[in-house]
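Other chains dropped; remaining ones untouched in position.
A and B are the chain letters, set down in written order, and residue numbers restart from 1 in every chain.
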Amino acid sequence: MNSGDIAFILICSALVFFMTPGLAFFYGGLERRKNVLNTMMSSLFIMGLASALWVLIGYSLSFGGNISGIIGNLKLFGLNGVGAEAGPYSETIPHLAFAMFQMMFAIITPAIITGSVAGRMNFKALFIFIALWSIIVYYPMAHMVWGTDGLLGAVLGSVDFAGGTVVHISSGVSGLVLSIILGSRQGYKQVSYRTHNIPFIILGGAILWFGWFGFNAGSALAANGLAVQAFMTTNTSAAFAMLSWMAIDFMKEGKPTVVGAVTGAVLGLVAITPAAGFVPIWAAIIIGITVSPICYFAMSVVKKRFGYDDALDAFGCHGIGGMWGALMTGVFTQTSINSVARWDGLIFGDYRLFLAQVASILITVVVAAVGTAVCAFLVKLFIPLRVTTEEEKIGLDLSQHGENAYPAFNGLD
Amino acid sequence: MIKVEAIVREEKYEDVKAALNDIDVHGMTVSQVMGCGVQKGYTGVVRGTKVDVNMLPKIKFEIVVPSQAWVDRTVKAIRQAALTGKHGDGKIFVYDLMDTVRIRTGQAGEDAIYHEETVY
């Protein structure tokens, strides 16, 4: 037990927790005014639901025991036996602290999905979907990548420092699949969807960046040199990705946009996530610079070409950005930085990690896509996934929650 | 010069705009208003306490047209686009104008609202 490490993980847990409301503002600002509350609520309720599930069964299914490298078991039901002593994942902090830190990841991951389906999903259906998805997709993913004897990590040898596959690819791909199952918003393509509150996007983006330090540096599970390294690669990638998006905006439209700059920063954060504690700082620069154009292309060209309505770009940001990050981890990892990686990256002459990363990405895509389809199918048995046309027109704030976000701003109080 | 003023449901804003475009009415001024009438709002709930919302957001379109014929076309287009058949669909008010001036050119009367090419 080390009080410095405990202090660090406790505060990092709080920081990661804070990211979910940050995401609510990031997404809420991007949505149209009539849907802002529903969009925010779609992240917020998960702070309740995913916490509750995690305490009851989630931690146990993710990190307790091991069934074929795919999922844990229920021996730690209700966090039974998870207490002040060290657990199997770290010797210097209580087992419960590890469970808590991991809980915050189990909250924000499903919240990311909701960006894809903003503006049209029935809130009750979303509630059930998220519960199912946590069980069917998230806990297995967490186990496979980070759990004892997990398939992707321990067996295959792929690495994921803070959740490139578990968090970003899984949620981004699930968002895409769910948005296709739901169909596009009414008038998608005809009507232009503008953001309704850019300062909220800035606020959300800033909270995300702030919290991401806890996310990535905290994933060292100790206040040590590795945490410092992850902190620095994180900030560096975000900074360069912001600049690189600004450059694209500038070259294409002559003006760097604010939404673009914030989006770029988030992309840099997404892409460095799997790599943060494995790569040198110069690699973080490369990862940051490259992720923006790739995702810009995905959001502006690919999305249009294929015509899916990934409303707030959960797939375009987290799906694509996460894949790029996971691949680059296979390119730039140095075992001398973190010996958790078995092999060096491609650029240092070893292809094994790179192949493991590719395999890991593919398996994650399949698990997320199939799992999402299954969850959607199950929910549909009981409740329609989508709101009615009229509810959609009126807006989801009023139709799903009976509320109006800022009644005073065109109303009279 | 006649002004057609229509108060419609908020969610019909885009439909009405499209309908006006379809009949080649391109000039209009739009604003957010609150209204009540036969339809008296709904009851919200804040922390378990009922709260009456009796002014509902509406959209006001103001369209100045040159003749009664245009008024009829415009009213018809708006009605079709804004209709749900339920209370609260709104009203259309028609006013006579004394004059109109286009600020850019100083043109008055019909010329002031006649539209050449639409410019982006």
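Couple of notes before you dig in:
To be clear about the criterion, a contact is a pair of C-beta atoms (placed from the backbone, for glycine too) under 8 Å apart; a residue touches a chain by one contact, two chains touch by 3 or more.
These figures come from a predicted structure and were not determined experimentally.
Copy numbers of the protein chains across the entire complex in this file follow the formula A x3, B x3, with one of each shown.
In the analysis below, only the chains that are shown with their structure count from here on.
Separation between the centroids of chain A and chain B, computed from CA atoms only, is 44 Å.
The touching residues of chain B, counted against chain A in their complex, run 10-11, 14, 32, 34, 42, 44-45, 53, 55, 57.
Residues 187, 191, 393-395, 402-404, 407, 410-412 of chain A touch chain B in their complex.
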